[in-house]
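Got a structure here, written out as structure tokens. Questions coming.
Yeah, one chain of the complex is gone here, protein chain that is, but the others are all in their spots.
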Amino acid sequence: MAKKKLNVGMIGYGFMARTHSNAFRKVGNFFDLDYEIVLKAVCGRNEAGVKAFNDKWGYERIESDWRKLVEAKDIDLIDICTPNDLHLEMAVAAAKAGKMIICEKPLARNSAEGEQMVAAVEAAKVPNFVSYNYRRIPAVTLAKKLIDEGRLGKIFHYRAKFLQDWTISADLPVGGTGLWRLDVNAAGSGVTGDLLAHCIDTAIWLNGSIKDVSAMTETFIKERKNTFTGEAQKIGIDDACTFMGHFENGSLATFESTRYARGHKALYTLEINGEKASIMWDLHDLHRLQWFDHKDEGQLRGWRSIHITDGDHPYMKNWWVPGLQIGYEHSFVHQVADFLDGVSKGKLVGPTFRDALETTRVCDAVIESAKSGSWQNVKK
Amino acid sequence: MAKKKLNVGMIGYGFMARTHSNAFRKVGNFFDLDYEIVLKAVCGRNEAGVKAFNDKWGYERIESDWRKLVEAKDIDLIDICTPNDLHLEMAVAAAKAGKMIICEKPLARNSAEGEQMVAAVEAAKVPNFVSYNYRRIPAVTLAKKLIDEGRLGKIFHYRAKFLQDWTISADLPVGGTGLWRLDVNAAGSGVTGDLLAHCIDTAIWLNGSIKDVSAMTETFIKERKNTFTGEAQKIGIDDACTFMGHFENGSLATFESTRYARGHKALYTLEINGEKASIMWDLHDLHRLQWFDHKDEGQLRGWRSIHITDGDHPYMKNWWVPGLQIGYEHSFVHQVADFLDGVSKGKLVGPTFRDALETTRVCDAVIESAKSGSWQNVKK
Amino acid sequence: MAKKKLNVGMIGYGFMARTHSNAFRKVGNFFDLDYEIVLKAVCGRNEAGVKAFNDKWGYERIESDWRKLVEAKDIDLIDICTPNDLHLEMAVAAAKAGKMIICEKPLARNSAEGEQMVAAVEAAKVPNFVSYNYRRIPAVTLAKKLIDEGRLGKIFHYRAKFLQDWTISADLPVGGTGLWRLDVNAAGSGVTGDLLAHCIDTAIWLNGSIKDVSAMTETFIKERKNTFTGEAQKIGIDDACTFMGHFENGSLATFESTRYARGHKALYTLEINGEKASIMWDLHDLHRLQWFDHKDEGQLRGWRSIHITDGDHPYMKNWWVPGLQIGYEHSFVHQVADFLDGVSKGKLVGPTFRDALETTRVCDAVIESAKSGSWQNVKK
Partner (left out) sequence: MAKKKLNVGMIGYGFMARTHSNAFRKVGNFFDLDYEIVLKAVCGRNEAGVKAFNDKWGYERIESDWRKLVEAKDIDLIDICTPNDLHLEMAVAAAKAGKMIICEKPLARNSAEGEQMVAAVEAAKVPNFVSYNYRRIPAVTLAKKLIDEGRLGKIFHYRAKFLQDWTISADLPVGGTGLWRLDVNAAGSGVTGDLLAHCIDTAIWLNGSIKDVSAMTETFIKERKNTFTGEAQKIGIDDACTFMGHFENGSLATFESTRYARGHKALYTLEINGEKASIMWDLHDLHRLQWFDHKDEGQLRGWRSIHITDGDHPYMKNWWVPGLQIGYEHSFVHQVADFLDGVSKGKLVGPTFRDALETTRVCDAVIESAKSGSWQNVKK
């Protein structure tokens, strides 16, 4: 049976556009899908930039106006890989045009924007998805399965952190490629929306909703030179953020993120302690899951380091053979495979815009608590 | 030259009395001291208990009344290894009797008690010491040295946690041997005074004073059977405690402790991120220090796992040869060696009662913040 | 400038054909090449098998006769991904037809076959390459660079092992897909040619030629059922092989391989001890390199765990950002990139057939030593 074609229109040509394009190109080689993905058009404002990008990725055409792309008849799916401040307008337009939408995380700069985006996709009834890719690292997916099977029992603690060190130098400017992340207007927030949002999405997925939070943020470097203006610019983002809180299920949350942890590149770690068992995972060794099971015989109890490369591990029968690890990029392939499977079956696959809105609401509460110095309930 | 004898009077015969007695007995075999320690008398209320203890340790006599011991002419040093609620009275009496004092941590149940103890020893001008032993794990002592040499540069983050899992069962009673730790009247607090106090002492030593805190505590199991009365007793301690805060030097604190982290026995970890370098340490592998130095050549930067067993590592020339690790108990030997060295030289060696009071004040602020839900300044 | 097309003809449709096809498809997305690779034709005897394979990979046509493929005018490069006993005939024919050749490792079942293959490609002057892919895991490539820069000084020891556990069950048959590896006629040898060959290729590349060896082999399970005949078949391969020996540079070799090491999936580890520094690497965490440098300050000496994900690590600027790891499959992408770069520049890139012949000669000496019980010199 011939596969249906699914034409992708990509907005953006930066780092995330590469990870998504790679996923679109690879997914059919490894997963059985009803759709054949076609890289139809890529869109960006910087002509040379888009051109260089497309020399590698081979979209059929280049667009310079995202509105034209969004309305193009031959596009089925819009993929938004732009800075956060553009998500709202693009997603609403794409929804109105009846396109399926994949949007890079975080959903938006804040929940006010996010609510409009949710309203738009739900009104339009289009498939919608936010790229919190870490849910589909096989080790994390296995953690979800173990929790859902009740193997951890009552959960007492959920702790996560996401530590980086790339902004320690005061000489690092704000503004250009990648550096929009230091600009609060473009990004909405600093590590909270960029890094903690990942931790929060995974946490809600694994452990349910977060009820309330108390947070602390810090901006270590108060001013940076803007790459466009050459002028010093006041830095409005949070360089570091710690929060504690309660999940609806009664477990305690301890979360931290920073870009000032010397020695850590992208150390996203999570740990869940349940009555019966515990789990740890770490992005720097993403192909391993640490598992402690209290029902193991006493003298032999210990943390197991599970090498997640076997055929009975999530997604892994589609890849290589036991012992041969996959990497970061594969989580994006998995999410495209699952998204398309949902499209085939006419069901939404998470994280949807609505799911991602919940994460953004936690982020809002965190930022508000850090400002006010008081506990904040997460908006329902 | 003949060594001076130093006669020890031990109050208590439980776990901590064993660790201290072992230190007293061993220290002279490995360190050059001006003093010869004599295990003179041990004191406890339970006759059979003290007797069984002393069959192993060989104190010259057994006392049943601690007041008599404290006032005994032939005792030079009183070592208080009792539950926390007895520290105040014993320490004040020992100070009045002019004895040197070693007191198990935490100093007291709260800073009100602690202040009286500090006043007593300072009025009496007696050598005084609180057994925060982890300062003298060689890896931690090396961390102190590296920080003091300025090798980390400006500090951004200090994070510590102390995770255990021994109280998860609701069937565990409160009251008897070791279980006084679950009784708020005897202990003062739960994990805050028992575990976080260790983390706080090390933190202040390594990174300076803590200015303010915001905390959250939880008591997962609200009632336990009392081993003495057989009745259910309301549990007043904190089973888990997380706090965040600011050090005086501008760095951020993230601390957590619990006895509900399945899979962890006594996992005290600390991590310090500085502008130039970072340090990690972990009690479960206490003979290693993790070190990341940003000035290492870029392509070869990584965390070094330093096996702290060489002659140029703190205290280690007194033990074995490279590669052969020491354990938990040795930290107590080191503190006795340092304490006695201070006595010889007529100078106080930390942590003194005053040092330990600062830790207790942080604990008080933590407990108060958790109750009130608001930030608390640490009392000066 | 338009890229030149390079048409690939693939022989085989099993596991290795997938890894190679993936590399051909991805390489242009991540590396700047003069060539555009076209997946022109795939060839296999089992019609349904090739068809299923090609539904995923999309070669333009399917061939059933490899001789026809080898001689096809529109094919530039023949990739041999078949069992070992077919390498000789195919490679010789492809060379005669003037095709570039990539051949899966090991080169051949033995050096007698290998010598004919080398003669053929050298007579035909065609680019030729053997897929010892582990050379191009970035951590291993970095090791090569460090050694070539003289950072290790005089080498004392090279030790390597490759441990698996997939053939422990006596119920595992011999014969069909993947199981030809248990048939000495198809494979030539057991773990020696399959696993140790990888270790030997890397070793020669990193540390120079091996002079002599003394080996021991074992076949734990002497008979297995044949999947084709249903009959018991005597097993002629080595299930396990250990050898020791001398490198030309005076360093000592300790090598071991087995498929009976319960708990290890594909644990290829290597360690090199030099006068000044040492290196360790391990396929189960392939994105890390362990580095010990004796010139580090004494008290801070330790093994560094380097997370090989930075832009200044080999090949890594072509992938993601620091902290985000790649996996097994990327080593194949790297070798295609390097191979094509060599083709562009008209120079041979290793491992060539001649390089691989040296590895096969070591394997022959190992097998012969195990049979004779005496030391064997490696044939020059």
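Note that the chains are named A, B and C in the order they appear, and that numbering of residues resets to 1 at the start of each chain.
The working rule: contacts are C-beta pairs under 8 Å (C-beta built on N, C-alpha and C of every residue); 3 or more make two chains touch, one makes a residue touch a chain.
This is a predicted model, so every value here is computed, not measured.
Asker: Please identify which residue in A:Lys154, A:Lys276, A:Arg301 or A:Lys379 touches the non-displayed chain.
Answerer: Checking each option in A:Lys154, A:Lys276, A:Arg301 or A:Lys379, the one touching the absent chain turns out to be A:Arg301.
Asker: Among C:Val38, C:Leu86, C:Ile168 or C:Val321, which residue is in touch with the absent chain?
Answerer: C:Ile168
Asker: Taking the full complex into account, what residues of chain C touch the chain not shown?
Answerer: 156-157, 159, 163, 165, 168, 214, 216, 218, 220, 240, 242-246, 252, 254, 256, 258, 260-264, 273-278, 292, 294, 301, 303, 373-375
Asker: In the full complex, which residues of chain B touch the absent chain?
Answerer: Considering the whole complex, chain B reaches the absent chain at 15, 19, 21-22, 25-26, 28-30, 56-57, 164, 166, 264-267, 283-287, 307, 309-310, 319-330.
Asker: Which residues does chain A use to touch the chain missing from this display?
Answerer: Counting only chain A, the missing chain is touched by 142, 289, 291, 293, 296, 298-307, 310, 312-313.
In the analysis below, only the chains that are shown with their structure count from here on.
Asker: So if I look at the partners of chain A and the partners of chain C, which chains show up in both lists?
Answerer: Output, common partners of chain A and chain C: B.
Asker: Would you identify the chain whose Cα-based centre sits farthest away from the centre of chain B?
Answerer: In terms of C-alpha centroids, the chain at the greatest distance from chain B is C.
Asker: Can we say the copies chain B and chain C touch using the same residue numbers, with more than half in common, or are the two sides different?
Answerer: Since more than half of the residue numbers are used by both chains, the interface counts as same.
Asker: On C-alpha atoms only, rotate chain A onto chain B and read off the angle in steps of 5 degrees.
Answerer: Chain A sits rotated relative to chain B by 180 degrees.
Asker: Roughly how far is chain A from chain C, centre to centre by C-alpha average, rounded to an integer in Å?
Answerer: From the centre of chain A to the centre of chain C is 36 Å.
Asker: Report the inter-centroid distance (CA atoms only) between chain B and chain C in whole Å.
Answerer: Centres of chain B and chain C (C-alpha means) sit 55 Å apart.
Asker: Where in chain C do residues touch two or more other chains at once?
Answerer: Correct list: 307, 310.
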